[in-house]
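Quick one: structure below, then a few questions.
Only one protein chain is missing; all other protein chains are in place.
Order of writing sets the chain letters: A, B and C. Residues in each chain are counted from 1.
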Amino acid sequence: MTDPFMALLGIEVRSSGRGQARLSARVSPQHLNIHGSCHGGFLYSLADAAFALASNSHGVAAVALSTHMEYFKPVREGEVLEALATEENLGRRTATYRIEIRRDTELVALFTGTVFRKEVDSR
Amino acid sequence: MTDPFMALLGIEVRSSGRGQARLSARVSPQHLNIHGSCHGGFLYSLADAAFALASNSHGVAAVALSTHMEYFKPVREGEVLEALATEENLGRRTATYRIEIRRDTELVALFTGTVFRKEVDSR
Amino acid sequence: MTDPFMALLGIEVRSSGRGQARLSARVSPQHLNIHGSCHGGFLYSLADAAFALASNSHGVAAVALSTHMEYFKPVREGEVLEALATEENLGRRTATYRIEIRRDTELVALFTGTVFRKEVDSR
Partner (left out) sequence: MTDPFMALLGIEVRSSGRGQARLSARVSPQHLNIHGSCHGGFLYSLADAAFALASNSHGVAAVALSTHMEYFKPVREGEVLEALATEENLGRRTATYRIEIRRDTELVALFTGTVFRKEVDSR
């Protein structure tokens, strides 16, 4: 349920299930950018980890094809963020997920991602 | 030219200029995902760091609004990647950049990002 | 509430309000693609029309910066589609919208779009 990159960034899994996942992380000094706020790559990586967990929850290996990130609010050191993944569409060979990055109830960034599902017809 | 998150991920600046940047990083064991290949968040963060450098090269603070990533090839531990940022469009209040993630000459991922340019009329 | 391009495509406004809009259209023979199903540009245009209406609902001129479309299901001639726009984020200079393209209750495509809000400080 966790991997080396999540460990490096301090990302923790709160819950997961079929087509969904909830992860959290605290923004630490090493996650900041040149402006002194949380790096966009850190926010994305938190969303991407939730995306990977949700999309690989059906017993079929899923790999990211295309993703999209919208940044709404700056995030500061010390703040705790949650990533909430839900399934928008589950097809045979592709699937799409929505991941909200929240600070308490506030939506600070929004990720959409589509995977290719690899092993459906492998034999 | 570098920031704490780039340092955490081992991302180095090779060159930079007006509207452009070239960065590199080696994929290490702590950058891997659950499938044992390079995490999508690491590839994105490398692209995003080049995007930040190129978009902040004009003396105007630029913050990411919307980004897009396409993943083409899996990347393995030990491989060295380059991120090459070029400017697609430079407007007064927004600008768009293309960042290629390359392994030697091979394009392994493609990032497109748009910034809001903050301080044009600040006073 | 309507414009020439919407008229050309047969797009009708069902309702609209602050940050939201609901539009509909029937897929006609002239909206088909080379595979005989509804053209992706038609589905996008329906979503984009809802995006324009919702984003221009606050008394500030809004122009599209960046949009994203995910296609889930093929759509056939004669089917009636709805576009439902909701506001994901409303900032001073930018705002982001989610537009669902539905066939009855089924989500057939998903659009995300970000606008630049032009006239906030115009004087």
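What we mean here is this: a contact is a pair of C-beta atoms (placed from the backbone, for glycine too) under 8 Å apart; a residue touches a chain by one contact, two chains touch by 3 or more.
Please read these numbers as outputs of a predicted model, since none were measured by experiment.
*Asks:* Pick out the residues on subunit B that sit against the missing chain.
*Replies:* Contacting residues on subunit B, toward the hidden partner: 68, 70, 72, 88-89, 91, 96, 107, 110, 112, 114.
*Asks:* List the subunit C residues touching the unshown chain?
*Replies:* Residues touching the hidden chain, for subunit C, are 3-5, 7-9, 29-35, 39-42, 44-46, 48-49, 52, 56, 61, 63-71, 74.
*Asks:* Can you name the residues of subunit A that touch the chain not displayed here?
*Replies:* 65-66, 68, 93-94, 114, 116, 121
In this section, only the chains that are shown with their structure count from here on.
*Asks:* Could you state the distance in Å from the CA-based centre of subunit A to that of subunit C?
*Replies:* Their C-alpha centroids are separated by 26 Å.
*Asks:* Measuring centre to centre with CA averages, how many angstrom lie between subunit B and subunit C?
*Replies:* 30
*Asks:* Any idea how many Å lie between the Cα centroids of subunit A and subunit B?
*Replies:* Roughly 18 Å, centre to centre.
*Asks:* Two-or-more-chain contact residues of subunit C, please, as numbers and ranges.
*Replies:* 68, 114, in rising order.
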